[in-house]
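Every protein chain of the complex appears in place save one, which is left out.
All chains are identified by letter, namely A and B, in their written order; residue positions are counted from 1 within each chain.
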Amino acid sequence: MSGPQWVPTIDDSKVRDGAYVPVYPKGVGVLLVRTDGELFAIANKCGHMACPLEGGKLEGDVITCPCHDWRFNVRSGQFIDAPELSLDTFATRVEDGKVFVELKEA
Amino acid sequence: MTDDVWVYALSTCPWCRKTKQWFTDSKIAFEYVDVDTLPVDEQDEVAEKAYKLSGGRRFPVVVINGEVIVGHSPDKFLEHLKGWGG
Partner (left out) sequence: MGSAERKDSLRYLYERVVGPLGYKFTPDAELADFLLEQEVKLEQDHGAPYCPCQGRTGVRADDRAIVCPCIPFHREHFDKMKRCWCGLFVHTDVTDPDSLPQFPPDEG
């Protein structure tokens, strides 16, 4: 097992403001989300029943899972109705127009 | 003294079963309805009645002589049963 690493995903321009795009750096399901111009990356798997979050509604900082409407803050990954539960979040950076996602271990 | 006892229940709920069992074991006559096993077109109407009585959607809803008790709660059942000094 090696340490954290930055993995390239898609072009930054593909993540429009107020929208999200699912990506799979090294097979990990990640949702790239842009809200208020800021880019975030969260696990694309609901903390309730592991449903993919894609297809869910994004309103401001909050994404609602399409399966059973569990809501998460895309900045912190926190579940809105119980702060003890949260999704994994990933650091992002943009280099040469490409979004890189930091995976904790390879 | 005869008590008028109605139990609104769900067939999927073990506490509803316990409540019905409790009245049976206590030899107290009661009527009940398993809301979820009613014909589909009757379910909503009866469920709505139970929600109105109980102020929520929790089952069982027990009505003893007009008093509503929500949940399997033998102590509270006894309080409202005339035959038991309630």
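Just a few scattered comments:
Keep in mind that, in the parts below, a contact is a pair of C-beta atoms (placed from the backbone, for glycine too) under 8 Å apart; a residue touches a chain by one contact, two chains touch by 3 or more.
None of the values given here were measured: they were computed from a predicted structure.
Hidden from this view is one chain, which touches chain A at 47-50, 67-69, 79, 81-82, 84-85.
Although one chain is not displayed, its contacts with chain B can still be listed: residues 10, 12-16, 35-36, 44, 47, 50-51, 54-60, 70-73, 75.
By definition in this document, only the chains that are shown with their structure count from here on.
Between chain A and chain B the centroid-to-centroid distance comes to 47 Å (mean Cα coordinates, whole Å).
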